[in-house]
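Only a single protein chain was left out; the remaining protein chains are all shown in position.
Chain IDs A and B follow the sequence of writing; residue 1 opens each chain.
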Amino acid sequence: MQIPYTTTARPDTGVYNAKLGVWFFLASEVMLFGGLFSSYIFLRIGAPVWPGELGGEMYVRAHDILNVPLATLNTMVLIASSVTMVMSWASLMMKRFDRYRLYMGATVAFGFVFLIIKAFEYGSKFEHGLFPSESNFLAIYFTMTGLHALHVIGGIIVNAYFLGPGAKMWKTNPQQFTNRIEVAGLYWHFVDLVWIFLFPTIYLL
Amino acid sequence: MAHEASGTTHEVAHEVHDDHHEQSFWRKYVFSTDHKVIGIQYGLTSLAFLFFGFCLVMLMRWQLAYPGEPLPLIGQLFGDERMPGGTMLPEFYNQLGAMHGTIMVFLGIVPLAVGAFGNYVVPLQIGAPDMAFPKLNMASYWFFFLGGVVMLSSFFVPAGAAKAGWTSYPPLANIETMGQTIWLFGMVFLITSSLLGALNFLVTIIQLRADGLTFFRLPFFVWVQFVTALLLLLAFPPLEAAAVLQIMDRLADTSFFMPSGLVVSGEPLDIAGGGSPILWQHLFWFLAHPEVYVLILPAMGIVAEIIANNTRKPLWGYRLMVYSLLFLGFMSFIVWAHHMFITGMGTNLSAFFQVTTMIISIPSVIILSALFISLWGGSIRFTTPMLFALGFLPMFGIGGLTGLPLGLAPPDVHLHDTYYVIGHFHYVVAPGTILALFGGIYYWFPKMTGRMMNDMLGKIHFWGTLIFMNGIFFPMFIQGMAGVSRRLYDGGQIYEHAQGVLWLNEVMSISAWLLALAQIPFIINLLISLKKGKEAKDNAWDATTIEWAAAPSPPVGHGNFVTLPRVYRGPYEYSSPEAEDHDLPQHVPPKQLVAEGA
Partner (left out) sequence: MNEAALTDPAVHVDAAHAEEIKKHVRVYLIVFGALAVLTVVTVAVAYLNLPIVAAVIVALIIASVKAGLVAAYFMHLVSEKKVIYWTLGLTAAFLAAMFIIFIAAYYDQDGNPDAEAVPRILDVELFEPEWEGRFVA
């Protein structure tokens, strides 16, 4: 028994199953982060001052508390990883498996770099006694970037799988393997996209 | 999985039992990826949860009918921290109430309506060999199962299960005991499960429809599952966000839902403050209103199938029903704050939500009316499933109509959080959805097992259920209008104004226990028919939809159909004037084609 349209597109919809599936998944992720962003807006417009008081001092700009240079660097890292991700798919389209390995490896590496920088960032906050419980600003900051980081970890796991054991499929079913990389890429770009909104709204405003 | 799909459909049906040389018991029945097995797993698990949730409420009904009196026989078994000397503690009552609501909604009705019926029937009705993602389907079931286990385990942690209601409103939920944290983690599992399930249904329905099965040839049940899946997919994530925030509030001491200056038991709380309890309500009801449609839409779909089949004529206004359904699904995302009229909402916003609520009632009324009109002039077969479908119509009608006053702010100020509300939504989900689900079980049982259920027992089950359900829920309207609040440990004894209606508590409780007895014929019927039921034809009800007309009963183990069908027409071409009043199954080629092809 074969399930239809696992690798080829259904003629009337023009997509294969997994692609439609991942878009539905991303739609639900949009609503997940949408719920968090709505909560952020709701709390922020209700707060007299944002970020507000922390450790006896009053702050009116987030970039006085958070480390913008590190976050900018992280933005660049994530954007770069998106490019390598899409390049790894393009390499497969050009049947260049060797280049695929290279680009996919870079994507995974960038993912790790992002997490390491994030860990430094969190670490220095904790050192200064800046915990989520201190204020709603910090609570939002840690919750939203934390959830985003979990998504990065998820993406790294998926990508690492396709770099390692999952890559065997290239030999047996290159078309389906290329599809899988496309789908994994859609997810990875989405994680990048969320960060593109998180970065200015949390760090810069 | 190759199987010997030769021979007649009857032979195939028996071969299904012989292919365990290919698959171990575990792969075949436990970690199966076959949508039929998963559907049955969902069905059995959710029936067990429904029964469990019902047991919880039967305990509560003892306390409501005879407040403070020790529960005879079994009361002692619950231990001193729950029912010392057999008398229920208020804390335990609250646990029972919160867990009853949670279990019935998230572990009972939805998994039965969507996980079981959706999973089993949708691929068959669209002529697909399985769901689009069988492994995700399995994962979805196991997340659901885990979520259930986590929820149940919360009864055994210190101070017991969650006590803040199924709505988990903060600040109360934030300062609750450990059970609430477990509730939140349980919800995260359940949400994950339903997200995986929902996207699987959507892709399956869009991608795996048989050749010729256009959207407007889909059985209404498939449409209903499609819209339900969309609601689950897009409405659940904000609740997941809310659950994450509440977990942070509870475990990391943040103040997302905690206002400044909160004082608990005389002690100011040591928190940052500045959060908003109303925020939780918005996030919660953003899910929970669409969720009520998730509870009712599959029931409407089942009833539509049964009615078309048993009136032997097409549904009246099929297209109109589909458009209404789509409109209803869309609107269900912008009515949520009608649950929040008394939270100090301003008049503009309240006007907006009253208007959208009145608007959304229109498509529901259209669907219900179309189903009523479909009965007109039919030569109705009063089979057991049909009785349940017919019972559904007025019961859902009562549930829906009593909702209108709740959607208008002025009466809602009076009725909010009274037993009137409890009566209203139970009419929708219990005599409404549950009757339809029972109907669905009687209707599709022959498909799943190849055997019929007993008609006599079915009818006894129907009448008992219908009567006692009304005995439980109708008095709730009376109590509610008299001002009896919900979530009361003593059923309203301390209220002067409630004295006149307190006697109804006993009526409702006795009805609830009798309702339990009325389920015995059903359980016996289910078990006995499995082995001893009359053998069913492949098309046990002479239906025109392809799950009956084109697949053996039970369907082929892997792949469902002997050969994948092609579809030529709409789903309910019963007694077609084009064919001398014969029924036209969806997959039979038109006469010319037969002549040419053969």
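Here is the rule we use: a residue touches a chain if its C-beta (ideal position, glycine included) is under 8 Å from a C-beta of that chain, and two chains touch if they have at least 3 such contacts.
Because the structure is a prediction, the values reported are computed rather than measured.
Screening A:Leu20, A:Met104, A:Ile140 or A:Ala184 for touch with the missing chain picks out A:Leu20.
Within the full complex, the residue among A:Tyr5, A:Trp50 or A:Phe177 touching the omitted chain is A:Trp50.
For the chain left out of this panel, the touching residue among B:Ile206, B:Leu328 or B:Val484 is B:Ile206.
Residues 13-15, 19-20, 23-24, 27, 30-31, 34-35, 37-39, 41-42, 44-50, 58, 60-61, 63, 68, 72, 75-76, 79-80, 82-83, 85-87, 90, 93-96, 185-186, 189-190, 192-193, 196-197, 199-201, 203-205 are the ones on subunit A that touch the missing chain.
Although one chain is not displayed, its contacts with subunit B can still be listed: residues 206, 230, 234, 238, 259-261, 274-279, 282, 286, 333-334, 337, 343-349, 352.
Criterion: only the chains that are shown with their structure count from here on.
Per-chain Cα centroids separate subunit A from subunit B by 35 Å. Per the touch definition, subunit A reaches subunit B in the complex via residues 1-5, 10, 13, 15, 17-18, 20-21, 24-25, 27-36, 38-39, 42-43, 46-47, 52, 131-136, 139, 142-143, 147. Only residues 1, 128-130, 132-134, 136, 195, 198-200, 202-203, 206-208, 233-242, 244-245, 248, 252-256, 271-272, 274-276, 279, 282-283, 286, 558-559 of subunit B touch subunit A when the two sit together in their complex.
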